[in-house]
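Step one of this worksheet: look at the structure below.
Then we have chain A:
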Amino acid sequence: MTAVLRVEGLGVRYGALVALDGVSWEVAAGEVLGIIGPNGAGKSSCYDAATHMTRRTGRVWLDGREVTAVPPHGLAALGLKRAFQQNAFFAQLSVLENMVAVLQREGGAGLAASLALPWREARLRRALRAEAAALLEEFGVPREMHELRPGHIPYGSQRMLSIVLAWGRGARVLMLDEPAAGLGGPDMARLRDLLQRLRGRGTGRHRAPHGPHHVGGRPHPGAGAGATPGQRHAARDPAGCAGAGSLSGARGMSAPILEASGLRVVYGGNLALDIPHLALRPGELIGVVGANGAGKSTLVNALLGWSRGAPRVEGRVRLAGQDVSALPPHQRVRRGLALVPEGGAVFMRLTVEENLAAAVPEGGRRGHGLEEVYALFPRLRERLHHLASMLSGGERQMLAIARALRLGPAVLLLDEPSIGLAPRLVTDVLRSVRGLVGPGLSVLLVEQNVRAAIEVVDRLVLLERGRILAEGPVAAMRDDPRILHAYLGEAVA
Partner candidate 1 sequence: MTMSRRTMLRLSALGAAALAAPLAAPRLARAADPVKVGALFPLSGGAAPQGQHVSQAIEIAAALVNEQGGVLGRPVQILRRDDESTPAVGVSRANELIGEGVAVIIEGWNSPVTLATQTVIARAGVLDITAISKADQILTGGGNPLAIRLNSSNAQDGRIIAEHLKATGAKRLAFLTQNDAYGNGAQAAIEGELKAIGHAYDKVAEERFPFAQADFRVALTNVRGSNADAIVAINANEGSGLPALIRQARQMRLRGELVTAVGTVAPSVIAVAGEAANGIVGADIYFPNVEPFASNPANRTFVRRAEETIRYTPDKFMALGAAALQVWAMAANELKSLEREAIAKRIRGGAFQGTVLGDITFGADGQLASSHHLFTVKDGRIEVRA
Partner candidate 2 sequence: MNLVQQLINGLIIGHAYALIAIGWTVLLGVARLVNFGHGQMYMLAAFVTWWGVAGLGLPYPLAILLAMAGGVLLGLVMQLTMLRLTFAQDLVSIMIVTLGFGHVMRGLAGLLFGGNPQVLETPLSWIDFEIAGAWVTAQDLLIVVAAIAVFLLLRLVLERGALGRTARMVAEDPKLAQLGGIDVRRVYLAVFAFEGAAVALAAALVAPRTPILTSIGFEEVIITFVVVVLGGIGSIGGSYLAGIGLGLFTALFGGFVSPAYATSAAFGVLILVLVLRPGGLALGAKGGRA
């Protein structure tokens, strides 16, 4: 089998940090190559190097031709396409317009022709729109979403959109960076089907997944030099491995530490959340689960009165018996309610040390000391003087959680902490969180990864379309068919 894409001796250094050293691999036509490895192993760096998005040593061949000196857009024109770990689209354009823009780039009319022959431009545009709509549907972005802004469609669909935007009209090689990150059951199934279909079209493909068992392919362990061999992100569990359902301290009938009543959130005319009542008791760990778009992030954001958008929020939120509904977010934080939002809650331009130092508890609270945080996440001590932008996705997640702990909250809201973490790390982190829960700290955990969440939570709340479908102690809920149905989708794995 001749290789469609071959890389040899790739090396990437960020200053003194060696992210990649002497990596070589190749992928043949119709093949799926999986690149796996723990956090910080260098998977994304590998992609960056292959697509020439960063300074690197080494050589690259595409279809037998050496393309080492070709810039990224040149590589795209030659058929080497890449989708990113974070979703990438033009937030101000609609989904359809995004797709049209990509297709137009790949062979629409030039500027001069557009100006000179407006009718030809109009005809071409119509054709492009039709083609774009068809492509989007094929890749799993249904027609109802085409006129929406990408930021307003569910996360799983955003992922699909990112992939089809990268794909464009087609590719010789499609590189997917953690495509399954943040996807739930039905979305995962769709992705799997999609990849099989694309494979049928005869392109080579890479993925950098955490779970190579999801899609068939040949796994190639990422040989990064970043992590010292043998060392893993073993987050120690000081409180011992507390199993799910074990009680710690006095709980049960005490007054709720966090209570929401009549919580409604309207996003651009749509009712995104409608929760008549939700309560978190002291020392409790509640897991909020649900498919993408169920309203989990909306819920935790609304509890804090915070959002990156501008939704209308109604309802009451009580923290330790006090009504905080009228307080701005920073005041709720000072009263002891902390949120680690989805997708990276650190300051890129500050170092790890500064990020941690900036998180100081107020109002007489006692936050986690630095040593405790390092004990929980030793990796942070190693990267103390690095800018947060230089950390891997997983390390940033750890830093974000560490920051929140430093604020000494009474209630900690975690929004999808497992995104970007290797499965083993997910377990470690969730277990650490479990260990921290006690009379002084209660946690509300929003999680895609139901399996991992079930292991550590006391209660489970199932959201669907902004409403609570079911809730109860985890022992009762774990076998509830509604979870399997609503969350994992029709095809139960």
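The definition used in the following text is that a contact is a pair of C-beta atoms (placed from the backbone, for glycine too) under 8 Å apart; a residue touches a chain by one contact, two chains touch by 3 or more; residues count from 1.
On the choice of candidates, all candidates are chains of the complex that A comes from, given by their letters.
None of the values given here were measured: they were computed from a predicted structure.
A.B. asks: Every candidate listed belongs to the same complex as chain A; state which one touches it: 1 or 2.
C.D. replies: Among 1 or 2, contact with chain A goes to 2.
A.B. asks: What residues on chain A touch candidate 2, complex-wise?
C.D. replies: 15-16, 304, 306, 308, 328-331, 333-334, 338-339, 341, 345-351, 354, 357-360, 362, 385-387, 403, 407
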